[in-house]
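Excluded from the complex is one protein chain; the other protein chains are retained at their positions.
Chain naming follows the written order as A and B, and within any one chain the residues start at number 1.
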Amino acid sequence: MEMLNKVCEGLELIKRRNPLVHHITNYVSVNDCANITLTIGASPVMSDAIEDIEDLIKISNALVLNIGTLNKRTIESMIFLGKEANKINIPIVLDPVGAGATKLRTETALKILEEIKIDVLRGNMSEIKSLLGVSSNTKGVDSTEKMDGAEDIASLAANRFSCVIGISGEVDVISDGKEIYKVSNGHSILTKVTGTGCMVTSLIGSFLGAGCEPLTACVSSYTVMGICGEEAYKKVGNNIGTFKVKLFDELFNLDETKIKEGGKIEKC
Amino acid sequence: MEMLNKVCEGLELIKRRNPLVHHITNYVSVNDCANITLTIGASPVMSDAIEDIEDLIKISNALVLNIGTLNKRTIESMIFLGKEANKINIPIVLDPVGAGATKLRTETALKILEEIKIDVLRGNMSEIKSLLGVSSNTKGVDSTEKMDGAEDIASLAANRFSCVIGISGEVDVISDGKEIYKVSNGHSILTKVTGTGCMVTSLIGSFLGAGCEPLTACVSSYTVMGICGEEAYKKVGNNIGTFKVKLFDELFNLDETKIKEGGKIEKC
Partner (left out) sequence: MEMLNKVCEGLELIKRRNPLVHHITNYVSVNDCANITLTIGASPVMSDAIEDIEDLIKISNALVLNIGTLNKRTIESMIFLGKEANKINIPIVLDPVGAGATKLRTETALKILEEIKIDVLRGNMSEIKSLLGVSSNTKGVDSTEKMDGAEDIASLAANRFSCVIGISGEVDVISDGKEIYKVSNGHSILTKVTGTGCMVTSLIGSFLGAGCEPLTACVSSYTVMGICGEEAYKKVGNNIGTFKVKLFDELFNLDETKIKEGGKIEKC
């Protein structure tokens, strides 16, 4: 299948090009985001000081904006750096953590989407719906939303925000407004580790930084994370601490064969 | 024994109700606090921006205030959010990390205790003594204090601050000012992992959020952490990295049988 080939190519590109992925992200999962970026073969850099990031973006290949623990200072930095990235065509992925849960989060994500050209917007159903102004249920930063209608929501959001949308769920739904992909890899235990969504976002940054198209980057990230989650679970079962450790082992050793055999990507 | 039954009920309640536990906490152990909260069956949310937290507390079931890496901005947020939580009867646990080690920490903890109704105050012997104005030895954020007289100190503090007190030590001492409980579960290797105290505080937040009484929440958290520490040590021995990972595995799979067989709670 064509998309599975693209996932393999993308992984190969990351390892060859070793893109630098700049992050303005939250302080909860930041260490895992740095490690997942290294694990897949890219290089992470984390900095949120406006005096510091102007120089860093010039040597970066992609930008991750994650509003997980936003505040006035880092919001300013995100807006500033997003615009700088746009000027020099650095691709951007936005993770609107907790949009819908607070006015500040919803408004910040919308402001970023309005003022900055975003390539991929990845969130859960609650977050994406709240950005569309569609009523939704949210519980802090975790979604309690069912995935009914995710394809329509993804499509709608892709057209509204002119970017690729990734909606995380039991089946992940990805759309660029024209095509829709579904990735059914993964395991529910992934939702019991904090920051797995953020980690997918960092993977998207890695694929984007390696030169992949946004749609490919998003589908690929869900696919590799999902396959590794399945494999890790097979090996360690219901042991949440060991599972998280094993997830990194699996991603570090992921290869073409495992992707082609294990990838469950469906084009709708 | 009655309290062991309450621990089991509390754990069951957390898993059933999946309470949302808001944290304003330090950036050292924040990831472990989020993961321990998920591991026991609750949901963590971390945010310290005053513009953000007013909305979050309304959907939260408990509040954790941890002054581990406090600064002017986050102190303001803690005071503000504590008052908001009080208005809508959200239970609060305070972890006065490093009280006694610096004037700022002692004064901040005392200010919180004065201006906000706290349900549980959990710290080590140095911290609790310093809040009582009793001379103590502290070494940064780790206690060097012996546990002599912990029962009296817990009782005294409970009456002074009108809340349940948990004092961590080889034997943990818990008091609401009337009753005193001792939990002798645990293993000394737990003190070689950073943030295990903070993690107990997050567990207290989880039990409180599920609807447990403060005394039960505090005793339960020490008991489950202690049992899991013992079990993890039995399985992996003196391997500090693996031990930390295993601790999460044990908590994720903790059940009534293990609590009833392993819990060492004594009512004084």
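Definition applied: a contact is a pair of C-beta atoms (placed from the backbone, for glycine too) under 8 Å apart; a residue touches a chain by one contact, two chains touch by 3 or more.
Here the structure is a predicted model, which means the values were calculated and not measured.
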## Note on the structure
Touch with the missing chain holds, among B:N86, B:T102, B:S162 or B:S184, for B:T102
### Task
Based on the whole complex, identify which of A:N35, A:N86, A:S162 or A:S184 touches the chain you can't see.
A:N35
## Note on the structure
subunit A positions in touch with the non-displayed chain are 20, 22, 27, 30-31, 34-35, 38-39, 43-49, 51-56, 59-60, 73, 244-249, 252-253
### Message
Need a quick check: the contact residues on subunit B for the chain that isn't drawn.
### Response
26-29, 31-32, 68-72, 98, 101-105, 138-142, 192-195, 238-242, 244-245
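The rule is simple: only the chains that are shown with their structure count from here on.
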### Gap in Å, rounded to a whole number, between the CA centres of subunit B and subunit A
33
